[in-house]
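I have a structure I would like to understand better, so I am pasting it below and will then ask my questions one at a time.
Complex shown without one protein chain; remaining protein chains in place.
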Amino acid sequence: MQGNGWGKIFRLTSFGESHGAGIGGVIEGCPPGLEIDLDFVQAELARRKPGQSRITTPRKEDDAIEFLSGIHQGRSLGTPIGFLIRNQDQKSKDYDHIKDVYRPSHADFTYDQKYGLRDHRGGGRSSARETAARVAAGAIAKLALARLGVKVWAYVSQVGTLALDKPYAELDPALVESNIVRCPEPETAERMIRLIEQARAKGDTLGGIITGVATGVPAGLGEPVFDKLHADLGKAMLSINAVKGFEYGSGFAGSSLFGSEHNDAFVMGPDGRVGTATNHSGGIQGGISNGQDIYFRVAFKPIATLMRKQESLGPDGLPTTILPKGRHDPCVLPRAVPIVEAMAAMTLLDHYLMNLARF
Amino acid sequence: MQGNGWGKIFRLTSFGESHGAGIGGVIEGCPPGLEIDLDFVQAELARRKPGQSRITTPRKEDDAIEFLSGIHQGRSLGTPIGFLIRNQDQKSKDYDHIKDVYRPSHADFTYDQKYGLRDHRGGGRSSARETAARVAAGAIAKLALARLGVKVWAYVSQVGTLALDKPYAELDPALVESNIVRCPEPETAERMIRLIEQARAKGDTLGGIITGVATGVPAGLGEPVFDKLHADLGKAMLSINAVKGFEYGSGFAGSSLFGSEHNDAFVMGPDGRVGTATNHSGGIQGGISNGQDIYFRVAFKPIATLMRKQESLGPDGLPTTILPKGRHDPCVLPRAVPIVEAMAAMTLLDHYLMNLARF
Amino acid sequence: MQGNGWGKIFRLTSFGESHGAGIGGVIEGCPPGLEIDLDFVQAELARRKPGQSRITTPRKEDDAIEFLSGIHQGRSLGTPIGFLIRNQDQKSKDYDHIKDVYRPSHADFTYDQKYGLRDHRGGGRSSARETAARVAAGAIAKLALARLGVKVWAYVSQVGTLALDKPYAELDPALVESNIVRCPEPETAERMIRLIEQARAKGDTLGGIITGVATGVPAGLGEPVFDKLHADLGKAMLSINAVKGFEYGSGFAGSSLFGSEHNDAFVMGPDGRVGTATNHSGGIQGGISNGQDIYFRVAFKPIATLMRKQESLGPDGLPTTILPKGRHDPCVLPRAVPIVEAMAAMTLLDHYLMNLARF
Partner (left out) sequence: MQGNGWGKIFRLTSFGESHGAGIGGVIEGCPPGLEIDLDFVQAELARRKPGQSRITTPRKEDDAIEFLSGIHQGRSLGTPIGFLIRNQDQKSKDYDHIKDVYRPSHADFTYDQKYGLRDHRGGGRSSARETAARVAAGAIAKLALARLGVKVWAYVSQVGTLALDKPYAELDPALVESNIVRCPEPETAERMIRLIEQARAKGDTLGGIITGVATGVPAGLGEPVFDKLHADLGKAMLSINAVKGFEYGSGFAGSSLFGSEHNDAFVMGPDGRVGTATNHSGGIQGGISNGQDIYFRVAFKPIATLMRKQESLGPDGLPTTILPKGRHDPCVLPRAVPIVEAMAAMTLLDHYLMNLARF
């Protein structure tokens, strides 16, 4: 109800501040009897964790997950899965300097306006550290989707103004993890890494775009009219820290086409199933999956925390100066890839389960 | 639950097929004692209705609304507001030819896949006629927001490749209704109208972009972490027929900026309230409104129904040909402006009410 | 969210005041392709309607239902089913005398306290007329349950102090409709009818108890821990006007037994399925159905509207006198039987559908 949950059937309710005891959540609706590969879950968390490479924050968090319930002898019980990821490498003192100042383009001011108080250390609840819970639940969702033949993957397709201009279908998912920026085109990846290193050297930050893909999604998922599949995918992505935009299929570019160019003609596939000749629809028509690949793009703004001096105001309304001391990412994109995948996986599994609730 | 409702406190549950008895809904959570200006509600519906100008479908629907409950002596009772808009100008025979064919990029195929049957006439539940219920509920939401000093407006900012390249702040909301395409820049509006007429002459269709704006929104609205204000606005827009993308504030373009360019410095406003020097944030930080203007852009694909011959498949999987006989819009944008406003108004009011649920 | 809906998957959202345009609702989650027997729905409404016998209010309402959507060629589409039952026999003037007085044990005072205004005519939203929407939706639920082999029935088991002391299993469901009080034991029924007539002659009213039964419910329905099947059945019943208590299985009496008396031993049934020797559990163990009959009892208070003079207060806090002029039931029980059945049917179907949402 109040913003801490995602999904209706497969549902994550999350909790946690960046400098409290930990981050965690409760997963409801996981199908019973599912083998829970704990190593896989931990590996997914490792893809998101800080300190994983030279282009992420040097802050170290193992992000070791402890499952508290809902799993017995390696299999899900159908009961809620509670889990906890304790915070470790907290240098709360690093944040004393922002106790009395609103960091530009951060949530300090708005949390104060909404709640009347806030945990200023590391951004508290507004910290992207919260997304660890999403990745954990998303890993469980991926395990369930694997049994259904659904695969979700994502990659960095743009950093700053440097864009990879190949469509997803020409890329090899296996290459995403071949480099630290998570772009499946090695040469572009190298250039992106250099760009990020340059920005960091200047104490500046970069935004970019992540492309997400889901294959093997059966036709029929999505609930008209308000819970269209792409509407839920869009909300899922927009709920991730720093996201400013979402488009699927032909997206914004598609609005410049004529209908005669944009329409996807139905064709009979070699497998005897109805398919489409093109896929401007992005695998979704009328809010319901049509069995084709689903693909979408997510725009991230540059991170607000600069490693340079900025002017701002304090809660008292008086001007002040900030010079961040914490350890921060110059570009959130590489670590956001598993988050995008996790939100997509949870959303697709939730819609799959919802679609079963008929006879 | 199953996709027919929008909002948590202020909530619309809608029903209706394009060729059934009518379209309608139930509005819950309308604050009690609100004066319901029925003429205003009807006027909003008139902005969406077909046949309103020479660039919309010639289909005629009065879209006369009947309120069935929840209003007594001109004021809301706090109880659910039921309403009904009867369908009138139905030429169901016009749709006999699509009973046995899947129209490209329509929802015919996916509805069949999901439900096993469908009302083929006029698209049934997948018809944009469903949005009349949204506009009705949105009009009530606007009346409530007016009491709070919140104003929502939208306009067509692009048709096909023809874009209005002025920011919203330089435009006059009063001019939106000065022309039939709903672009507040008269000269561009004229060019858009001509473009639409040319497309129609060729039996083709056009997409475009609508920009939405909300002013007077108090700081503090939005529920972290999954129900961020912009995430709900995004889902609201993506749930509208034909929408392919959503961005707010700096949006996709913002992902190319450096953080040092993108950050909005806090400044003390002349009214003694904290404001920002720029507004790349689009009035939302950390998912919570900061008191600045909220603005966003919504991408619409070109309408799928062409007035020309198309090849397709039928439910039997065999090739067939379609030549539409119905009456259709060449460009949905002008009629979608009140829909965008309605969804934004409902979303903002809902978040306003949710934010009251604390002490 | 705000109290006008029932169910999660199969969900009714209702609207309507007793003296407004009508009563109606939206049914979501009805399985697609279900044959909708309109005569059956209307017949169920006839069991609830006023004026059906000499022991109910003489007010006349046909309660003719109009379906507005979601049904095509006699079958459900899977899309929301909107419906409307127009109010007809409104003598709103009959209620002018209660505009400025709070009727004892009615909702006049509490609605004023909550909303600041109310539609005083006939009780407005607090009128039991609202339950017509429940019966309509319950009829649809019964049609769906019939396909699953689940049968729901109820009967009047007590009026005032006159109780039928046979267990449900010794009664014949076919006899419920054999008399106007809906007690399947003809002799007791006669005595109940006389009791009601005597109370009416004195301008007084009677309460009583309705017993509900569900047979054929498969094992496995119910969602631990908060949405136990009996917890939802209990809320369903307690939400009906005038209900003061709910018990299932052994109920209140069971709390006086020893565990050694109360436990239901598991036995192998003749059909090779696990059953129980006794059924103190009322067909539900740990909140989940066990395949045995579900049975429960619902306590109704005597109706608050007396046809005699009562002292009360007005909104101004000053003493005043009421002498009702409307047309009222001396005992709500006979008309409440289909309401109890409807709420039980909706609840069971909803849980059945929820239980499908796993793999």
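By written order: A, B and C. Residues from 1 in each chain.
Criterion: a residue touches a chain if its C-beta (ideal position, glycine included) is under 8 Å from a C-beta of that chain, and two chains touch if they have at least 3 such contacts.
Worth saying up front: this structure is predicted, and the values here are computed from it rather than measured.
*Asks:* Could you tell me which of C:R191, C:K301 or C:R327 touches the chain that is not displayed?
*Replies:* Spelled out, the listed residue whose C-beta touches the missing chain is C:K301.
*Asks:* Looking at the full complex, which residue from A:F40, A:F67 or A:F258 touches the chain that isn't shown here?
*Replies:* A:F67
*Asks:* Of the residues listed, A:Q2, A:S53, A:S178 or A:T321, which one is in contact with the missing chain?
*Replies:* Spelled out, the listed residue whose C-beta touches the missing chain is A:Q2.
*Asks:* Out of A:E44, A:D63, A:D119 or A:D264, point to the residue that touches the absent chain in the complete complex.
*Replies:* A:D119
*Asks:* In terms of residues, what is the contact footprint of the unshown chain on chain A?
*Replies:* Interface residues of chain A facing the absent chain: 1-2, 4-5, 7-9, 11, 13-17, 20-26, 28-29, 32-33, 66-72, 75, 77-82, 84, 114-119, 124-125.
*Asks:* Suppose we count only contacts with the excluded chain; which residues of chain C make the list?
*Replies:* Answer for chain C: residues 1-6, 8, 14, 102, 104-107, 109-111, 113-114, 125-126, 130, 158, 160-161, 199, 204-209, 219-228, 230-232, 234-235, 238-239, 244-252, 254-268, 272, 274, 276, 280-282, 284-291, 299-306, 308, 310-313, 317, 319, 354-355, 357 touch the chain left out.
*Asks:* For chain B, which positions touch the chain that isn't shown here?
*Replies:* 9, 29, 31-32, 78-79, 147-148, 224, 353-354, 356-359
Keep this in mind: only the chains that are shown with their structure count from here on.
*Asks:* When the centre of a chain is set as the mean of its C-alpha atoms, what distance in Å lies between chain B and chain C?
*Replies:* Once rounded, the distance between the two centres reads 39 Å.
*Asks:* Using Cα averages as centroids, what's the distance between chain A and chain B in whole Å?
*Replies:* 26
*Asks:* When you check chain B against every other chain, which residues touch at least two of them?
*Replies:* 1-2, 4-5, 8, 14, 114, 125
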